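All protein chains but one are shown in place.
Note that the chains are named A and B in the order they appear, and that numbering of residues resets to 1 at the start of each chain.
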Amino acid sequence: MLNDLAISAQGLTRYFGDRVVVDQLDLGVPRGSVTGLLGLNGAGKTTTLRMLMGLLTPTRGQSQLLGKDSQQLTAEDRARIGYTVEGHFLYSWMTVRQSEKFQRETFPRWNNAMFESTVRRFGIDPGQKIRVLSRGQRAGVSLALTLAAEPELLILDDPALGLDPVSRAALNETLLDFCNEGMRTVLLSSHLLDDIERVVDRVLVMVHGRLVVNTTIDDFRNRISSWSLEVPPASRAIQAIPGLVFAKQRGGRTIVTVADSDAETEAAMMRIGADSLERLPITFGEAVIAYLSQSRASDSFFANTGA
Amino acid sequence: MRTLIEKELRENLRWLWVGLALIGSLVWYATPKTLVANGESAETLIASPMLLGASLFALGLGVMQSFADLRTASRSFLFHRSVSIGSIFYSKLISGAILYFAAVGIPLCLVAIWFAAQGLDYLPVRPIQVYPAAVVALACFGFHPAAMLMLARSGKWFGTKLLPLFFVIPIVAIGGITINTILHGPALHVLIVGLILLGDLILVAAAKHAWVHSVADEGSFPKQPVNLALKLTLSIAAVVFVMFSFQVVAAFGGGWLPAETSSVEEDYAIDAEGNLWWVKSKRTRTEPWLAFISGDRLQKDELPDARRELPKKLQLGHLGKLTWVGTAKRCFAGEMAWYSKDLASYFDSRGNVLLYDRTLTPPLQARITRDGAPFAGDPRSSGSEDMFFYDKSGPSFWIDPIGAYRILSPSLKVETLLELPIQAKGSETRHTSNDQGTNKVQTQEQITILSDGKLHVYRLTDKDGNEWFPDFGRGKSEFKIREIAVSPPLPPSDWKDIRYHFTDDSKFTVVLTGRRPCFLTYDSKSDTHWTVTSFRNPNKKISDDLGSLLFSVLPLLFSIVVAVSIGSDLLLSGTSLPTIDSFKCFLQDEYGYVILGTVVLLFSMIGAYFACQRRMLSRSETIRWCCWTVLLGVATPIAVLAIYTRPACVRCTGCEKKRRIDLRKCEHCGCEWERTAPMGIEIFDDGFSKSKEQQLTPELTR
Partner (left out) sequence: MQIHISAGSPQSIYRQIADQIRQAIVSGNLKVGDAVPSVRQLAKELAINPNTVAKAYSELTRDGILEGLSGRGCVVASRKNVFSKAERVRRLELVLDSLVSEALTLGFSYDEIQERLVKRFEKIGPE
């Protein structure tokens, strides 16, 4: 079972000071999947990815990449794992060619065609200094360097951050090209829900350092439903709906997003606003936003009780 | 690895120019270009700025190389690739070493070449004189791994983060020994370089460990692993830090000590009649000269009691001491024999004395030889005792193991006074009150020589045979030497630890404190000439309040290092730290410094215990550290706080006590971490599913 998982974690926990940032994460990402990691800023995405990469020691718990303990990855293990840093860090004093040479000589495998095609796709002149590249071009170089090393597992920390639409499209195409060849696993964090919907087949959602969603994108869509009720806003009864993810006000109505809606859920909603109960279509983006808004709302809830 | 080294060199090449400019200008500024007026040797002049420049450069380079690549993004970019973190560390170290030794080596080589090009006619320097600076530079490189260790460890800048740097201080001090021992044999230098490399090796092992387990983010973190090298480095650094603090305190005059803090010595003294006394003399912090406080006259076969009150109006004086004359194995151009305002003399490599006059060009005036042969004296035992140049026109003496000579001026010819095997020599300045009732005190130089059990005494006389008192600036052109030769009735094998005193020309006292302590009195007017009195050697009871106080407070490790150190005087000369004599005082002291030491040790142990508690160490580790306190003393709590990090704690849901966040089970009540209750909105499809029906199972999974 564990061998089918490219990424796994058991009780992975990380504190900064006495503040918990990643809270007892149990995680399994099957091999060959493209998984999107979603969450608000500060939900613990980057911390989780860094712990998985063995770049940060967990406070408790453990994780494995390709069956190897994250904290004891050898150079050979790392050769099979690609990683791009948030913000696409590169040595700005190098040229693109020098970066390529540096990368080529610190990884055992090198797919030159992959590098050249990716760089071309982003419209980069390899003789340029990294310093003068645009953000999108930097992302292109970073991606080209990582993919040309032919990793089995690719972990991308918010690769689309701050990219223009053209670079975003190039990024998606590059990723999909990469996945088209062999059993390759990709885990990427992002805030661009439309891109995620196109590219991934699995989603992870983190809220306050906890994992609340880990499933296929279709399963996620099927199990999330949205309903419209004609009830006064902020009714206590709404908070009691089982599986309530988020409730918001639209005009005079309340839009309710629930997970795993069943007879009990519907009965609860009927009791509140039976006459007006109406099921609404819901997009992937709306479903994710419901989760993320829920966490933000609970933030303000905590803030209120604290005050 | 090659790629990584290339990357480091490319990134940090600019610092090479900074280093070359810094070290080059410092060293060149310090390099003697003409004869030095204050008589400092070229090796001292170069080594000191090298110490400063090289330390700063190594430290800066280490910080620069670490700082850039320990920031989160940069670190992730570098560390995630298919190379071990160890090789990343070593490539930084190696490229740092390449840049460092280039910045240090190029100026030193240039100075050495410049020295070689000077020629002895202009400047008494040889290329080998850059050697101590090179060893110091080697030792200073320790600041590079120390800086890398410093930056890779978490800790507060005003806490223990700077501590690793203190580890380098003794390494540099060991390197500094070479400045004064350039003429010693290779064994000492191999030992010195070996110790430096050993220190650097420990430091590198600790720094590598810290890098492999580096913490990129600040803030308290529970599981920063430690290895032996790291423990060793930080423990020794803590001891050095304590020493350094004492040094700083002492450097500020020890003003915190009471004014009567004293050091007491016991020694022989002699009165105006030539009687021998065993006296106690004391110097205090506010009156730092020796004053006789009590004593007892030495009687035949009696043990003197130094605590007895001295008679009023007793005039006591110190005895002279004979030192042994050594034979030179190799002489050295830079070893200075003597200097004055305009004149300076040096030994050349063959043992000739080179006489320089700063006012002339070229300054080399003469190579003085003993009838064409070099002198046999050992420049290491030389000093002002050997030669007396009052000024250009004055007379001078030169003593080596095969004779005593007088160098005539202005001809600079050598006149042989004695051709005798000379074992020991002593010189003293006699202060004589003028008979005419004026208060003018005249000084007279006198040389005493031991040769085959016979004492020879030389004094300067003028041409009429009257005793001559040198008068600066109004030198007379010709002088004679009056010899007084006396042969004490003892076999030469008994001549050990010779103290002597002339009461006047006819009376003479020699004290032998060796195997058979006795004193001999010579009186030319008596028939027998010599009387020999044996006595019981008094136990030398000395005390040094400051030294004892420091030894009772300082870590035992330091005391042991001082005790076994081959050159504790070399190592600690110029510092305010106590040396081996103070350590003896500490052990002998009657004022309870040993008790004070024990109390300090107890407090250190309590401190260490609380430090261990603070760092939440296990019981066995706490006991181990309390044991180490015996060796590390007051430094132990600092070491513990520096080595370990404090884990953060949160309230346990089981027992309400604060529990460590890094342990799976609560250390108080043993309960595991409670899983936060699911919110009912979780969507999972895999083996870790926690859907609605599993909400009640956390107890079952325990």
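What we mean here is this: a residue touches a chain if its C-beta (ideal position, glycine included) is under 8 Å from a C-beta of that chain, and two chains touch if they have at least 3 such contacts.
Only a predicted model underlies this, so the values are computations on that prediction, with no experimental measurement involved.
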Residue of A:M94, A:A139, A:C179 or A:A290 touching the missing chain in the full complex: A:C179
Touch with the omitted chain, as defined above, among A:D201, A:E230 or A:E266: A:D201
Subunit A residues touching the omitted chain (full complex): 33-34, 169, 172-173, 176-177, 179-180, 193-195, 197-201, 217-218, 221, 281-285
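Just so we're on the same page, only the chains that are shown with their structure count from here on.
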Separation of subunit A from subunit B, taking each centre as the mean of its C-alpha atoms, in whole Å: 61
Residue numbers on subunit A that touch subunit B, as the complex places them: 1, 11, 13, 15-18, 20, 23-24, 26-28, 30, 50, 53, 55-57, 59-60, 74-76, 78-79, 81, 83, 85-87, 89-91, 93, 101-103, 105-108, 149, 210-216, 219-220, 223-224, 242-245, 258-260, 291, 294
Footprint of subunit A on subunit B - complex, ascending: 2-4, 7, 10-11, 72-77, 79-84, 213, 215-217, 219-223, 648-650, 661-664, 673, 675-676, 679-688, 691-692
